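Every protein chain except one is present and positioned as in the full complex.
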Amino acid sequence: MVTVSIVNVTSYTGLELVRILAQHPQFVVTSVTGRSAAGERLDSIFPQVQATTLTTGQTTPAIDPSMVLTEESTRSDLAFVCLPHAAAAEMAAHLLERGTKVVDLSADFRLHDVATYEQWYKHTHPMPALLETAVYGLCELHRERIRTTSLIANPGCHATTSILALAPALAAGIIDSNIIVDSKTGVSGAGRSLSLSTHYAEANEDTSAYSVSGHRHLPEITQELEEAALAGGHPIVGGLRMTFLPHLLPMTRGILATCYTNLLPGQQLGPEDVRNIYKEYYADEPFVHVVDAPPHTKWTYGSNHCFIHPFVDPRTQRLVVLSCLDNLVKGAAEQAVQNANLLYGFPETAGLSSIGVNP
Amino acid sequence: MVTVSIVNVTSYTGLELVRILAQHPQFVVTSVTGRSAAGERLDSIFPQVQATTLTTGQTTPAIDPSMVLTEESTRSDLAFVCLPHAAAAEMAAHLLERGTKVVDLSADFRLHDVATYEQWYKHTHPMPALLETAVYGLCELHRERIRTTSLIANPGCHATTSILALAPALAAGIIDSNIIVDSKTGVSGAGRSLSLSTHYAEANEDTSAYSVSGHRHLPEITQELEEAALAGGHPIVGGLRMTFLPHLLPMTRGILATCYTNLLPGQQLGPEDVRNIYKEYYADEPFVHVVDAPPHTKWTYGSNHCFIHPFVDPRTQRLVVLSCLDNLVKGAAEQAVQNANLLYGFPETAGLSSIGVNP
Amino acid sequence: MVTVSIVNVTSYTGLELVRILAQHPQFVVTSVTGRSAAGERLDSIFPQVQATTLTTGQTTPAIDPSMVLTEESTRSDLAFVCLPHAAAAEMAAHLLERGTKVVDLSADFRLHDVATYEQWYKHTHPMPALLETAVYGLCELHRERIRTTSLIANPGCHATTSILALAPALAAGIIDSNIIVDSKTGVSGAGRSLSLSTHYAEANEDTSAYSVSGHRHLPEITQELEEAALAGGHPIVGGLRMTFLPHLLPMTRGILATCYTNLLPGQQLGPEDVRNIYKEYYADEPFVHVVDAPPHTKWTYGSNHCFIHPFVDPRTQRLVVLSCLDNLVKGAAEQAVQNANLLYGFPETAGLSSIGVNP
Partner (left out) sequence: MVTVSIVNVTSYTGLELVRILAQHPQFVVTSVTGRSAAGERLDSIFPQVQATTLTTGQTTPAIDPSMVLTEESTRSDLAFVCLPHAAAAEMAAHLLERGTKVVDLSADFRLHDVATYEQWYKHTHPMPALLETAVYGLCELHRERIRTTSLIANPGCHATTSILALAPALAAGIIDSNIIVDSKTGVSGAGRSLSLSTHYAEANEDTSAYSVSGHRHLPEITQELEEAALAGGHPIVGGLRMTFLPHLLPMTRGILATCYTNLLPGQQLGPEDVRNIYKEYYADEPFVHVVDAPPHTKWTYGSNHCFIHPFVDPRTQRLVVLSCLDNLVKGAAEQAVQNANLLYGFPETAGLSSIGVNP
């Protein structure tokens, strides 16, 4: 068994990790931390956790609901770090030093370029040297490098949705550099901290755009897509000209990215051709599914799956790609465990949900 | 007093008309029809209607909750027609013949070009001759012509949102012909007829795109925007190259259109400049408000107001315009009454709600 | 015109008062206060307020959206006080002293008995002398006394729903003293202050009971119901034995109280008889409607109406009464304006919404 710490378990990603790891056959949670809740039992913060039952393949529970939160994690083989950025980088450095592998769910190690990081996150990077070690943990794009690292930068939720939507078209060189991503997300993406915009009476029966002057997931999206284009042999000269605009929707979970692109002239690609490019790109992926009709976020509820529907607008020859997933699962916690499975050579699907909870 | 019929009152737009007209100082509802519910009382179909109270300026009620629905409307000065397309055109012709003015809430008289209508609506237009009489009832664009017609084509809900968003930029000639509209709508836009996609357990906690091969509001949007560009002295050579994609959101009311456009090169327009173009365009409008931050659909709940926020994406120089309203109100029933107010020379705001119901 | 202050306009009841008073023909808002937001414009806190339009009967606006919030209210004829309890009582005393009439939306003046107040609210009453002056502002029960007072204690939202449900049966002496009220409320009742239980991701798709050891609306419910029984000539010997249990529902607005009672033996009352007792009790009420089927909270959305359905459970001869309203409207702000209308001899329905916003 691999011992695991969850650092800052009181976040929503922390709670999701508890739910997932409780059903995992090979990880065992030995330490959970929480700054303000140190000394409390896990099942007093999240009472539903006392409902943990043994699942198939388990002889002992993977998590003890009566565990007490501590300020510092005890030594473990692996740690999932759910801290805010900056704090996360310092914690990761500390954990790596004592020989713990790290899956970091913050943004601290996602960008290769320190200057870009500091421009978007408005502070000095605490551990710039680690940026070279870190691997961007999108398994579908970096599977092999993930297996051999000790520091994984788990992608952002909007970023996962958009990158999976656009990588095949860029790798195939069928679109130009003008891209618009209109992303729609449920409220849980804003986390468990309180704010007026996530207050029920404000968010219910409402929708609006946010971060109109620039959302922090933009640079990781362009970084990864430009790499994917290059890897496919179709580098983007001058970089992508991308507008990324997120919107808040009155639902708890789910992201739907609607991506608008221009097919390069002379492509003569019919709907089938585009779909085949996508199906081939994701042919062996257990968690990415290219579908023949607009996907619903609800198909992904509580699961690690991403559904993608590319189509060509018949009037304008624009390629439009719809992509959706559960922001807390494939967009955060189960993607983190998928990464951890790779890190330890377990089956990539080990312990992960199969079909989403629907309706 | 002006006597009014509501044809097909059992629809959601019919119900909204009841609510609004009940508070109107000059219209009195003398006839309500409903195909399947003929013979039933209005307050047995919509029990909340029995809560009608006299409002300021009324000495008699504008609507009698105990009215009985009939198959055919009785003679009235004005009729609001809430029938599906095709049926609506035939009814409108019949009503006009007997001297009743008509506000038609269907799509039958919105498009000037019969061929375009027949291509999108897949049937022969029943009354093509009336297309010349009909005025597209977007008061902000066609106020003067509305005052003098007898047949008003009340705009579609998505169309109202998008046209109001884009008309100022096209009239000012600051953007090119490439436009993407990502529209997000609540479920009530689909009406009161049952379908699996509007079944609560399916629509709740879900979002998805629909009509990906082309939505019927597209031709009225381009028709009106091309006219607005022309009216502003900046005709669109070759027409707009517009992608319009609607999405269903888990809320009852509200539309948010996010419109992505390219500023023409050499414009040198800062955020303030763009906002001023918009503020000037709508300077005297009681129901359109250009705001300094992303608007929320909930600001418009139950009201006739539209909020618009144009901004320039600093990284790409794209002009993005956010526009929102209540699809059943400014997108349907109160816009219909706003049109009727113009038709009879009443104050344009007469009987219409002021501030939306919030939170 | 009567000049009006809204004290603590930044609350949800404050915002509702703005919406309602903006459409009122006789009140004009001359002062709005807010502790933390002093110095800000009303339409920067609530941007939708800039959409204020003149309504029928108004020649000048009843509220200026660009008004600046102050710490202290300026002198006005009338004040609506939306402060938390204790602070409210002190403010009311201060306002009364300077000759301003007060509608207090807090609980400070609802209970006649100081000891009961102090037991439930856990602090010394700041102004016990005023309890004798104050009138419990449930217009349907205390209309005449409201007209002549200068201090109105606006009832609680749960209390309004439950008292209206049970007063007719107790006044008629048809039930015994054993009463269970299972109340279900939307989230806006918890106000605009942030808390984990009103965080969207927590409250959405969830329901639970709260205040299981006793909710503060219980004593005002029993006080008023015991008075109503006495007024009807059927005093409750030994007082009511009431369990009141509130539940939080995933919706913004609305309260539904389900009240379970025992018909006194030997009554022989059929469903019609009970309904007639209720219809007679509320025969002349503009805002209370006894209906023949279970009412829906949504019928009341944004309106001042209360719908009541009493029925006899055929198997147990229990009388069950369903009662619903909008907690922010009849449960708070419009009830406050209804009281103010009485206070100034205006028509009781003046400026109040007619039919609720539905669907």
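Note that the chains take the letters A, B and C in the order they are written out, and that residue 1 is the start of every chain.
Methods note: contacts are C-beta pairs under 8 Å (C-beta built on N, C-alpha and C of every residue); 3 or more make two chains touch, one makes a residue touch a chain.
The shown structure was predicted, so the numbers you read here are calculated from the model rather than taken from an experiment.
*Asks:* Taking the complete complex into account, tell me which visible chains touch the one left out.
*Replies:* A, B, C
*Asks:* Among A:Val2, A:Leu264 or A:Val291, which residue is in contact with the omitted chain in the full complex?
*Replies:* A:Val291
*Asks:* Return the single residue from A:Asn8, A:Gln23 or A:Thr207 that touches the missing chain.
*Replies:* The missing chain is touched by A:Gln23.
*Asks:* Pick from B:Ser66, B:Gln119 or B:Ser195: which residue touches the chain that isn't shown?
*Replies:* Counting the whole complex, the residue in contact with the absent chain is B:Ser195.
*Asks:* Can you tell me which of C:Glu40, C:Asp113, C:Asp206 or C:Glu280 touches the chain that was removed from the display?
*Replies:* C:Asp206
*Asks:* Which chain C residues would touch the chain omitted from the figure, given the whole complex?
*Replies:* Within chain C, the residues that touch the unshown chain are 180, 182, 184, 186, 201-202, 204-210, 212-214, 218, 241-243, 245, 247, 249-254, 256, 258, 260, 294-298, 301, 309, 311, 313-316, 318, 320, 322, 324, 359.
*Asks:* Please output the residues of chain B touching the missing chain, sorted low to high.
*Replies:* Answer for chain B: residues 12, 186-188, 192, 194-196, 198-205, 250-252 touch the chain left out.
*Asks:* Given the full complex, what residues of chain A touch the hidden partner chain?
*Replies:* Considering the whole complex, chain A reaches the absent chain at 12, 15, 18-19, 22-23, 25, 46-57, 188, 192, 204-205, 252, 286-287, 289, 291, 293, 295-296, 298-303, 305, 307, 347, 349-359.
Methods note: only the chains that are shown with their structure count from here on.
*Asks:* Do the two copies chain A and chain B share over half of their interface residue numbers, or under half; same or different?
*Replies:* same
*Asks:* Need the central chain here, defined by C-alpha centroid distance to the all-chain C-alpha centroid.
*Replies:* B
*Asks:* Distance from the CA centroid of chain A to that of chain C, rounded to the nearest Å?
*Replies:* 46
*Asks:* What is the distance, in whole Å, between the centres of chain A and chain B, each centre taken as the mean of its C-alpha atoms?
*Replies:* Roughly 39 Å, centre to centre.
*Asks:* Send over the residues of chain A in touch with two or more other chains.
*Replies:* In chain A, residues 186, 201-202, 204-205, 250-252 touch at least two other chains, as defined above.
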